[in-house]
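A protein chain is absent from this complex, but the other protein chains hold their places.
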């Protein structure tokens, strides 16, 4: 049976500061450079969520992509869009909001909310040139 | 020996209507929403065809990408471009033209027409935000 | 006083057929080629709406871009998205839905609905490679 | 003599909060919505700087585009990249950092620093869908 | 009567070397830097050709965009694509192939070949970040 991968691309803008609480100020500056700016900065993030499954033989769809869009909007975009990621997003609490940590956290949010398909991949563009991907643990 | 993946990106525009003949009107409207509009609508599709093989030690090419382009043009783009996908494309006959069904159908068209390389992946962008991928059954 | 141009980019997908009622079948085929396909085809359209005005000295905004987005959504995108442009869009009635005619028709829809700013330019991408612009009559 | 317009596109990421000091909290929330979030948010900005002049008959260049790039980097990108625009950028002091105000402020920074060419246009992408342009007062 | 601007975007790849014959080697190196590399280098160029006219009241078209595409292909792309611009393109002979000189030369090629519409603008992307525009002398 054919497995087809379906991807929905979403967008949000947010602020963040890269700063590890367990390290001192100087070490933070050395590690994160300009991203450690105390007042923070921000990005336009693009997030691609990919699920995998067999197309339904009647509808020809792996999943209603409108439902996928609505799920990501509710669970990920609404909590993150126009927020300061260090303190305003519950599922990022107590983590440095690097792209790596963000993508792992989004995986945890989404993985139990899908039925009939499997979450396959998350791809997060922090900028057009800095990108992370995650396929689950 | 190195395996290199070679991708050619192509473009076509087409109309379609998402409607399953085996379901009644109301169910179709519920499942497909605006995509069930009786008069159809359409998209600019981008199609990425990826083949894999070892570069020839003399020519340094996995496959002549001009030949790959010409093959996709003849077998896929010419039959689909500026067509109404529900009724004018023989290899889509009797299928709902969802992105999932289209990508599986294109695989069947292309898989036996390549020699010396293996068809590895198809990626179809229905819009910039709705994307499907297929790697064969 | 500074004049600043503010642009909002929007997206819709639609079907159409290029066919002039006043011309016979053969002439239509000659003029429009593949775009005259009787069953139609379709596109992902991108529309850029540009207004011009002076930034308010207190708010620093020419116009609330959220209000601009909502206006375009209601007046243009909702009536056109996932529709067959030849027969389902009131403001395109009795016109060949070429990109040129579409952009002039959208201008007529929007020009009287803006207050405090002036509609300056519409830019419509039928594909990434075919684009029209209109600045009013 | 031919006039040619030369554009250099640059990139920076920054944080900001839309909030007018002269208005109360509630009015700020009404006017700016999510952009008024007290902790701010941020964007990846793209800036296009266009100058105009006659190509030098010997070199064929209106201006050394490397010099244009270096000028924008020093005067605009270095002061703004990875900064919080409300308080860390001298030429934005005491202004709400809307895209409109930013583009007018960048014009003032650049207009006296060019010789042999004229600054013609600034185009600032706050996101791919929200864009402002400025041609000077 | 409405004037509508119609743009066709085209693509070509070419090699070039920035080097003014009337200047000595050292001056050339100073002026052009890495672009003066004796063996040359190259680019993927994107060219946007914009014409302006009134849409025909019957066809709704300013110009058959297929005819515009074919004209640019024949007059500009075929002579330039996969060529070394310094010596293989007749209409660039005895000129330094800067983006500025190329765009003025393409204007001269196209301006007399259009009937019923006026050539309005050429926009040449040497890279995504270095762009020139020309509106005629």
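Remarks
Each chain carries a letter (A, B, C, D and E) given by its place in the written order, and its residues are counted from 1.
The rule is simple: a residue touches a chain if its C-beta (ideal position, glycine included) is under 8 Å from a C-beta of that chain, and two chains touch if they have at least 3 such contacts.
Since this is a predicted model, take the numbers as computed values, not measurements.
Touched by the hidden chain within the whole complex are the displayed chains A, B, E.
Touching the missing chain, out of E:22, E:37 or E:111, is residue E:37. The missing chain lies against subunit E, touching residues 11, 13-16, 34-35, 37, 39-44, 81-84, 87-88, 127-128.
Subunit B meets the missing chain through residues 1-10, 48, 50, 55, 58-62, 64-66. By the touch definition given at the top, subunit A reaches the unshown chain through residues 18, 20, 22-23, 31-33, 95-101, 103-104, 128-137.
We take it that only the chains that are shown with their structure count from here on.
Looking across A-B, B-C or C-E, the interface that copies A-D in more than half of its residue contact pairs is found at B-C. For subunit E, the chain with the farthest CA centroid is A.
Mean C-alpha position of subunit B lies 41 Å from that of subunit D. Note: centroid distance subunit C to subunit D, computed from Cα atoms, is 28 Å.
Counting partner chains per residue, subunit D shows two or more touched chains at residues 128. Because contacts link the chains in a way that matches no line, ring, star or complete pattern, their graph is best described as other. Chains touching one another, given as pairs, are A-B, A-D, B-C, C-D, C-E, D-E.
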